[in-house]
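The complex appears here without one of its protein chains, the remainder shown in place.
Labels run A, B and C following the written order; every chain starts at residue 1.
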Amino acid sequence: MDELLRRGLARFKGLVAGRSRPRSLAEKDLPALQRQLQECVDGLGGEVSARQRAARLAATYLSLDDSGRRTMLRLIATAFGPDAEKVASTHAAWQQALGTNAAWDAEARLRDALGSRRTRILTHFSSMPDGVKFLVDLRADLIRYARSDPALAALDRELEAQLVSWFDVGFLELVRITWQSPAALLEKLIRYEAVHAIGSWEDLKNRLDSDRRCYAFFHPRMPLEPLIFVEVALVDEIAANVQALLDPDAPVFDAEHANTAIFYSINNTQTGLRGVSFGNFLLKRVVEDLKRDYPRLKTFSTLSPIPGLTAWAGEHSDLVEESIGESDWRRLKAAGVPATDGKGLLAWLSSDREWAARPATARALRDPLQRVAARYLVEGRRGDRPADPVARFHLGNGARIERLNWLGDTADKGLAQSWGMMVNYLYDPDRIEANVEAFMAAKPPDASASLRRMARH
Amino acid sequence: MDELLRRGLARFKGLVAGRSRPRSLAEKDLPALQRQLQECVDGLGGEVSARQRAARLAATYLSLDDSGRRTMLRLIATAFGPDAEKVASTHAAWQQALGTNAAWDAEARLRDALGSRRTRILTHFSSMPDGVKFLVDLRADLIRYARSDPALAALDRELEAQLVSWFDVGFLELVRITWQSPAALLEKLIRYEAVHAIGSWEDLKNRLDSDRRCYAFFHPRMPLEPLIFVEVALVDEIAANVQALLDPDAPVFDAEHANTAIFYSINNTQTGLRGVSFGNFLLKRVVEDLKRDYPRLKTFSTLSPIPGLTAWAGEHSDLVEESIGESDWRRLKAAGVPATDGKGLLAWLSSDREWAARPATARALRDPLQRVAARYLVEGRRGDRPADPVARFHLGNGARIERLNWLGDTADKGLAQSWGMMVNYLYDPDRIEANVEAFMAAKPPDASASLRRMARH
Amino acid sequence: MDELLRRGLARFKGLVAGRSRPRSLAEKDLPALQRQLQECVDGLGGEVSARQRAARLAATYLSLDDSGRRTMLRLIATAFGPDAEKVASTHAAWQQALGTNAAWDAEARLRDALGSRRTRILTHFSSMPDGVKFLVDLRADLIRYARSDPALAALDRELEAQLVSWFDVGFLELVRITWQSPAALLEKLIRYEAVHAIGSWEDLKNRLDSDRRCYAFFHPRMPLEPLIFVEVALVDEIAANVQALLDPDAPVFDAEHANTAIFYSINNTQTGLRGVSFGNFLLKRVVEDLKRDYPRLKTFSTLSPIPGLTAWAGEHSDLVEESIGESDWRRLKAAGVPATDGKGLLAWLSSDREWAARPATARALRDPLQRVAARYLVEGRRGDRPADPVARFHLGNGARIERLNWLGDTADKGLAQSWGMMVNYLYDPDRIEANVEAFMAAKPPDASASLRRMARH
Partner (left out) sequence: MDELLRRGLARFKGLVAGRSRPRSLAEKDLPALQRQLQECVDGLGGEVSARQRAARLAATYLSLDDSGRRTMLRLIATAFGPDAEKVASTHAAWQQALGTNAAWDAEARLRDALGSRRTRILTHFSSMPDGVKFLVDLRADLIRYARSDPALAALDRELEAQLVSWFDVGFLELVRITWQSPAALLEKLIRYEAVHAIGSWEDLKNRLDSDRRCYAFFHPRMPLEPLIFVEVALVDEIAANVQALLDPDAPVFDAEHANTAIFYSINNTQTGLRGVSFGNFLLKRVVEDLKRDYPRLKTFSTLSPIPGLTAWAGEHSDLVEESIGESDWRRLKAAGVPATDGKGLLAWLSSDREWAARPATARALRDPLQRVAARYLVEGRRGDRPADPVARFHLGNGARIERLNWLGDTADKGLAQSWGMMVNYLYDPDRIEANVEAFMAAKPPDASASLRRMARH
């Protein structure tokens, strides 16, 4: 048995290292697979054996191609659900017992009946070496497969609930990442940074210099694997431009004199942890850590992208039209912008990739586009939440919208998604709680006077 | 708010350190407390605030006396259960949808409706510093209170399920404990060792000598707090006598030449983790670790107490009677034992505390009492499990009953619970799985030929 | 060869563990031993072999009894000194070359000629596991043997020079010791504490409580072996009484409110490091560390014994006589002290062990004896240094004599050496440098006005 496991794990490692080819799952193998899953649920031979069976099943899963994995997950979803009759009878017993002392036991029995053997199979994987990472990656598969399959969507919700329990913020460790951190970890920052790509090890070293800070949350069972990380610059005023922050040739600022911390990049790294929230805890803990080390810090602000702006504007060209007055159109014309209405302007902006480099044109566009952006941030809604995903995150954490930064990100991506604008969200300890409550109650977000003025224009 | 939390935590720490007096909970405070609990469930002000509220509730809990704590837990149990009507309607919807695609969503909705707000309150405590230990200790309270209160018993089952998830063996770390370990940890071994009490730091040092090993499981969020630990002696034959193993003046054995590892003490330390099983994983991992360090080791055996023997014999004096033949009675009489039947013998044994020190008496008692012990171990049952709790643990892990050791523990406790006998359970890798299956199927336990012979006598 | 070394080291470890009997060194073994030493010097077979030979020689040394060790060290001292003729010729060449460019090379050649093969033998021991500790312990032997043997005294000076180089303060690590430190280390604090004996592990834990600090210097090659350690109490006024500080039942003080750090015990642990000074660096570094953690700390003071007082008074009974006026004698008589002159008083004090417990007697003795103590501390000299060894240490580090504490240490040792008095030396950052210079220039020590007044009386 132990020899079998050893071989299984060796194969598993080979697969993790990507050295074997994925294989398909034949129809005729399904009964055997179901039997194995059943044995794993039954716990025949005790807990230890059940875990070893799970490890072998995990190795099987990893050896499969996408279609095989989907089939295997469907098998788990469909063949190991609750027993409807037992649920019905325990439910009836509970309803009847309500109000008596017998209700307590009855409730527990109903919960047991509904308790899922699917989860039992999934959690057994955790005791393998790297088992937790295996489950997180399996969930990333599951999310993909579940889009078009309600059975897998249900399995996904069960796995999510399990991961929410395991990745409870109480179990996470806040770690400061520096140039002294293991290369195997830093390599992952390079891979995971999605907001402002890290171009090289030299670039990374620059982001870990003495006027920078980088923090991540780790789970004790996924060492060297950051779950979420934030990059911070210590400066002496709120930053308006991300290219300046990322410039490797900029002089190093003496962090002892900093009064402002700019969170200029926040990245969730594990697709498989979607729905497990810890970003807000991260920012809170980072602020505490920074305050202790740099008592002079007074302002905590982000320098954030506005990823949904141009798409939203495309859907609301009437509002764009509203934001532009007669005199604006005249100035735009003088600056060589050929458009004469909102739609036309949007079309022209997405076709001319060079406008930001022409000072006169950029100057003429500035006020009208900032008004559109302000309106989007302050008023744009998807359901009863802010339309912009980054705004949703920060406003939900209690920040306020502080300042728009014209041409704050002139990289291609920045121009395409938000006409080069960035925004500062400000974390003011005295307002956070009230802001979160306003957010929960779907009230208008906290915003600076100037932003509100622009939005109202 | 942060200031409040700070004061709350300071008080909490003061309480942990045992520097404040517990106080009672007045009837008039209950509505406010319920409101606080409700706010914690509602998550008003966001996740971070909800956690802070939980921390304050935890401080309140710790400040209370037993009666106050019981009242507060009852409040959680009774006021935050599932909504019976919502459960009924989601249940009906699910039953109706069975067999259609809509069933998947309906199942999830039913599960949500049954999902407990009680657990939500409890898990929020985990994000405090020392929050996990707080919950484990709270459960120790709960177990005590729940004996006579079905509502609290139900709450206990929910908390147990949560702890089972958090203390999944995949999250535990196996740590070898040595004389280089922190004093703050070693101090706890002294406190927690319940099988063979550790008399002093000198005694402890002796148990961590070069021919000894000590291992424990730790949870990443409860540092310096062993969950279970096992003490091992490396020797060259199966040990028969625990006093010899514990003798601080015995010469140190050269562990390089050991062929046998004796697990002579295993201790669960946290009452609040009752029902969370990891003992079997511990032994498995320890065996692997020992094998790697000492390739010559061939035999892995316990030297275990038989805690339930004399109590069981008291309940089955007829079986005792059966185990003693004519010639035995003659020999006992000659050796000065005044009893003439089973009951009388049992009574005399518990009244004469010195018999083990009289060689002739002890010799005469040896065979009859060993027969009783063998029968108890091999045949004694409580329900469909072995009657002896230690036998239950080891047989459930796949061990076999190998050998009885006459006068293996002549300390008072040993004489009182098992007439000074100890037993070796043997872990033979080739038999473990089969033994576990036999155990699960409630078949007779694996036992050596000589033990079976004695039991059959 | 490696097998030999392995056996040698095994034996060496056995000896370290004290499991073998020391043996004597026979006359007939000396030539072989000298040959081995010579081979070690010659480095035949390369550096690695030379080190292995040294390890075998170390094992030999450890196996010997005192007389054998002394003989072996004498052999090293006498047979491996410099070549007098070569020294003479290189010396002549250097003197002749002085003033020319050739002098540089000549100086180096003279230094080489004088360079000691003895040191070469000794330093080779360092590459063994535990080799540095071996040398420190060897030096402790050497110090003992050298008292009556100038050859060994010379060898001792060479070894001291080597240890001074290795134990340069730049190589030492300041470590804070807590109850989380390894038991193997804490055990040594108990063993090494010589100022105020640590009675038990409980007592030790009390000295590491949250209102205490303990720091030690460690050498990277002697892990778990503190070289010097200081115990600190955080309090809110200068402590006057050591029994109060050591009282395990005293309430724990909230260190956050402390304004004063009392260094109440400083211990050098390694006899073999005599002459290697690092105590002053320790105090400086500890003060810095405390200031960073507790910015409210303003006063850094010792609570020190006065070990040489009564012995000095015995040698200067005339000065004692001077310190006692007419009225003093009257008051003493009234309080039941039978003496009528200085000598008599001293004799009576050392014969009556109970006087400190009689309030009236103690009150009458207070002023006269404090005057004697003040005079001893301020004026008592041994050569051009303070007579009291503890005063010598602290005044040499720049402290000032701040306050006498009547009955500050009423343990037997305290009464015997200083009539129960203790003294506070104060470290005032603004005065330290000036005080050290005054000390180096053999000027009178810095002392508080009241102490100077008492001394002048």
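Just so we're on the same page, a contact is a pair of C-beta atoms (placed from the backbone, for glycine too) under 8 Å apart; a residue touches a chain by one contact, two chains touch by 3 or more.
Note that the structure is predicted; figures quoted are calculated from it, not measured.
Peer 1: Where does the absent chain make contact, in terms of the chains shown?
Peer 2: Per the touch rule above, the missing chain touches A, C.
Peer 1: If the hidden chain were put back, which of C:V87, C:L224 or C:L319 would touch it?
Peer 2: Hidden-chain contact among the options goes to C:V87.
Peer 1: Using the touch definition from the top, which of C:A154, C:L297, C:A311 or C:A416 touches the missing chain?
Peer 2: Selected residue, touching the omitted chain: C:A154.
Peer 1: Give the residue, chosen from C:D29, C:E107 or C:D428, that touches the chain omitted from the document.
Peer 2: Here the residue in touch with the unshown chain is C:E107.
Peer 1: Among C:S24, C:S67, C:S165 or C:S200, which residue is in touch with the absent chain?
Peer 2: Reading the full complex, the residue touching the unseen chain is C:S165.
Peer 1: Tell me which stretches of subunit A touch the chain missing from the display.
Peer 2: Counting over the whole complex, subunit A touches the hidden chain at residues 179-184, 186-187, 201, 205, 224, 252.
Peer 1: Spell out the interface residues on subunit C facing the chain that's missing from view.
Peer 2: So the residues of subunit C touching the missing chain come out as 1-2, 43-49, 51, 81-82, 84, 87-88, 91, 94-95, 98, 101-102, 104-105, 107-108, 110-111, 114, 123, 126-128, 131-132, 150-151, 153-154, 157, 162, 165-166, 168-171, 220-221, 277, 280-281, 284, 396-398, 429, 433, 436-437, 439-440.
Note that in this section only the chains that are shown with their structure count from here on.
Peer 1: As a test of whether you follow the contact definition, which chain pair has the most C-beta contact pairs?
Peer 2: A-B
Peer 1: Which chain lies the greatest distance away from subunit C when centres are computed from Cα atoms alone?
Peer 2: A
Peer 1: Can you compute the centre-to-centre distance for subunit B and subunit C, using the mean CA position of each chain? Integer Å is fine.
Peer 2: 50
Peer 1: Just curious, how far off is subunit C from subunit A if you go by their C-alpha centres, in Å?
Peer 2: So the centre of subunit A lies 60 Å away from the centre of subunit C.
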